[in-house]
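Removed from the display is one protein chain of the complex; every other protein chain stays in position.
Now for chain A:
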Amino acid sequence: MAKRIDVKDLNIYYGDFLAVAEVGMAVEPRSVTAFIGPSGCGKSTFLRTLNRMHEVIPGARVEGTVAMDGVDLYGDGVDPVAVRRNVGMVFQRPNPFPTMSIAENVLAGVRLNNRKISKGDANDLVESALQGANLWKEVKDRLARPGSSLSGGQQQRLCIARAIAVKPQVLLMDEPCSALDPISTLAIEDLIAELKNDYTIVIVTHNMQQAARVSDRTAFFNIAGTGMPGRLIEVGPTGTMFSAPTQRATEDYISGRFG
């Protein structure tokens, strides 16, 4: 299920403004890749280009290629809707659909694929997805309650369940823990460690300890100044990045000298 992503010469624009410049990197399958860097350096923007969610923002566009197992996501005739069905996303703030029950939330993506699934299959899928998100035990007795009745951490795990219920190739996480308390954060981090057995995971985080804890590879993004484009400074195995980075800026950032 997991696929690799190769990004080459990617420039991201908002209108005429170059927001992120010349990104080239590879994301390995069945691993966790963390994006770190100061605010505004373009790591979230870049993350969104991996499933074309940046196109939701008016004027946003990219140049360059993002290839998933060799297929360019920006090639002719590639439907962004199809891309997003293969590349799931979890957002900074938990966003279960408030008008749906917990079970309906999990099934939301599956129902989109117009797949008529039987009630039994649906129930099985709800259970397996919620178990995959480590949420089953907590909610199995109240699947018909609204998703918004859960705590923030539970809501975020519900969103992860919703994302993995459609069995994506890749799972993108945009600061999934930044709105959560430490206990819920721990639960999500444990979950990420399990999910990487099946999925390619890319996570944006402001928390360097988190990057060190959960990721196999780390990419450091930086910005030279306001109005300048964000750039990928360095990418490598997480251990090396945190112990012996090759770039001065990386070392300054991870040692807390700025950012």
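Criterion: contacts are C-beta pairs under 8 Å (C-beta built on N, C-alpha and C of every residue); 3 or more make two chains touch, one makes a residue touch a chain; residues count from 1.
Basically, contacts and distances are computed from a predicted model.
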{"item": "The complex's invisible chain, by UniProt name, from \"SCO6045-like C-terminal domain-containing protein\", \"Carbon-monoxide dehydrogenase medium subunit\", \"Phosphate transport system permease protein\" or \"Cytochrome c-type biogenesis protein\"", "value": "\"Phosphate transport system permease protein\""}
{"item": "Residue of A:M100, A:I117 or A:L143 in touch with the missing chain, whole complex considered", "value": "A:M100"}
{"item": "Residue in contact with the excluded chain [from A:A26, A:V78 or A:L112]", "value": "A:L112"}
{"item": "Interface residues of chain A (partner: the chain not displayed)", "value": "51, 53, 56, 58, 81-86, 88-89, 91, 93, 95-101, 108-109, 112-113, 145-146, 148-149, 159, 162-163, 166"}
